[in-house]
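There's a structure below that I have some questions on.
Apart from one protein chain that is not included, each protein chain of the complex appears where it belongs.
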Amino acid sequence: MDKLNRFLMMLSMVALVLTSLVLTYSVVSRYFFHAPTDWQDEASVFMLVGVTFFCTAYVQYHRGHIGIEALAGLLPRRVNAVRLFFVDLVSMLFCAFFTWKSWLLFHEAWVDGQTTSSTFAPPLWIPYSMMAAGMTLLTLQILLQTLARLTNKPEHAA
Amino acid sequence: MSDLTLGALYGAVTLVVMFSGMPIAFALGVVATGFMYFFMPASSLDTITQNVYEEMASITLLSIPLFILKGAAIGKSPAGKDLYSAIHTWMHKVPGGLGIANVFACALFAAMAGSSPATCSAIGSAGIPEMRKRGYSPGFAAGIIAAGGTLGILLPPSITMILYAVAAEQSLGRLFLAGIGPGVLLVVLFAGYAVYRARKEYRMALDIYQKGGEKSAYLEDEHFTLSEKVEMLPRVLPFIILLIGVMVALYGGFATPSETAGLGALLALALLAVIYGVWKPKDLSPILGSSIKESTMLLLIIGMSLLYSYVMSYLHISQSAAAWVVGLHLSKWVLLAVILLMVIVFGFFLPPVSIILMTAPIILPPLREAGFDLIWFGIVMTVVMEMGLIHPPVGLNIFVIKNIAPDIPLKDVIWGVFPFLLLMVVAVLLLCVFPSIATGLPDMIMGAK
Partner (left out) sequence: QTALKISHQFPGGTLTEGDFRDRLTRMFAAEVEKRSKGALKFSIYPGSSLMKTNAQFSAMRKGALDLSLVPLSYAGGEVPEVNIGLMPGLVTSYDQAYGWKNAEVGKELARILYDKGIVMLSWIWQGGGMASRGKPVVDPDDAKGMKIRGGSREMDLMLKAAGAAVVTLPSNEIYAAMQTGAMEAALTSSTSLISFRLEEVSKALTTARAGSYWFMLEPLMMSRSVFDRLPKDQQQLLLTVGAELEAFALKSSKEDDQQVANVYQKTGSKVVDMNPAALKKWQDIAKTTAWKDYSEKSPSCANLLKLAEKTL
């Protein structure tokens, strides 16, 4: 899991730089070669959707999705532990549900051959599959963290 | 159940789930899907993923990671420190010059980065130790940086303005331009206060010394030779190139805002490579990594907030809440005051991104109805949200300061920030009396709306 997360992170770094290149290229191509590109926006959207979903499990691994922690200091230690367990459990259930629906969306786009309705018209299964895969990883990540809480193991050993 | 009762229930459940400490992104999703399950047709649940995707698949929103990358490229490299030192070298003779230098450095950095905490940590990590070394009281030093950092979302580019532009259907280019005047106003107010406060602290230090007390660092003379000053100049040049390059691209008709984001990020990375030799994957990966982490976190919140506002709209909560506000027949300015107060209260708990996403569907219709210019309001709301960034309990910038200078007591930080909060209130009042502080520049450059 850890290795996979880091690999996806690296892939995303490349995608982020590539997106800047693509957008810059579209400006250059339009002004210096009078050849406007019509694929830059969607190519960028797809790459950045990929970046977001591929890295969301990594961010969760580092507990980087921010929340309001105002209560943490006020509650007794035992109550806090129960609270955190439930927070993880409910988050995990939600993400699992979202993952399931993402795969259904992907399946529908794949079977129907859906594309975006633009001039470039790339297939929609590309971003949908990235969303579904990313959410699957996120669900697994939270599952590991929930189990870690249950067994009282230090989180990063999971 | 009436729409408003349902709305109250929705609000209450949101509050409980948010305060449980669940990450904001998941909390929004959980509340939305929960209400979908209980109050909406089962088929709604089939559309949640497509709705989230449609929200995120907007090139305007997806310029956010690129603006973050540009800020990180400068903030996480020696460039930020250089910018600060150069301004300091030139400003130190002015009374309170060090404070002014910090405000200016924050402003310049803000004009390159899209978020406030980024600005805060980039300038503060060099600025706070330097100011304290020169005798500035810790609270004052922290206050300048915390407040200066908030300029990150007012001076373009700004992540919150991107979201606002999408929510209010306003031109992002125009909104960016409208932020410049108020940004300059705040810089002037902050700098003016810095001079006043530094002189006061200087006089106190002098007083103590003359009465035989210890000699504060305030009283030490600092000197830079002309050649030292000239040497610092080329270090600022890259920033000026970056700043002007991006502005020309955007307002000269060369690039759309999202293209500008890509161009700016690439230019920032190129400057790093050429000037600081930062180009190896090993050097770049912390910069790219932190940008991705921050933007993933933000974009997930943005995506899930769509579900949240979709449910609010489907169940007629936003419409009836908006209609209720309109039905109160408040006078124009009372309405504005009430709405801004609400934004301030939200600012106690939520980051600006979530405030915009969650309140826009309710507050924008009454404001439109009352005849407010939504570009102007976007700016006023931004200044008010800046206040939320530095007031307790969860001012993001205060956390950043606690990270940079852990030894400054929280009480000092809060008191140090307080005068700047008042200055922001002054800025809001000035904006209400003279709206052209915000709208003047876009009207001049892009034609009156």
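The letters A and B name the chains in turn, as written, and every chain counts its residues from 1.
Rule of thumb we're sticking to: a contact is a pair of C-beta atoms (placed from the backbone, for glycine too) under 8 Å apart; a residue touches a chain by one contact, two chains touch by 3 or more.
For clarity, every value in this text was computed on a predicted model and none was experimentally measured.
From the options B:S20, B:S58 or B:S290, the residue with contact to the chain not on display is B:S58. The omitted chain makes contact with just one of the residues B:V94, B:V184, B:V338 or B:M446: B:M446. Interface residues of chain B with the unshown chain, by the touch rule above, are 41, 43-44, 46-47, 50-51, 54-55, 58-60, 165-166, 169-174, 250-257, 306, 310, 313-314, 316, 318-319, 361, 446-447.
One chain is missing from the display, and on chain A it is touched by residues 30, 34-36, 38, 41, 112, 114-121, 124.
The working rule: only the chains that are shown with their structure count from here on.
In terms of their C-alpha centroids, the spacing between chain A and chain B amounts to 24 Å. Interface residues of chain B facing chain A in the complex, by the touch rule stated above, are 18-27, 29-30, 33, 45-46, 48-50, 52-53, 56-59, 62, 65-66, 69, 249, 254-255, 258-259, 261-263, 265-266, 269, 284-285, 288-289, 291-293, 295-297, 299-300, 303, 349-351, 393-394. Within the complex formed with chain B, the residues of chain A that make contact are 9-10, 12-13, 16-17, 19-24, 26-27, 31, 40-41, 44-45, 48-49, 51-52, 55-56, 58-59, 62, 64-72, 83-84, 86-87, 90-91, 94-95, 97-98, 101-102, 104-105, 127-128, 131.
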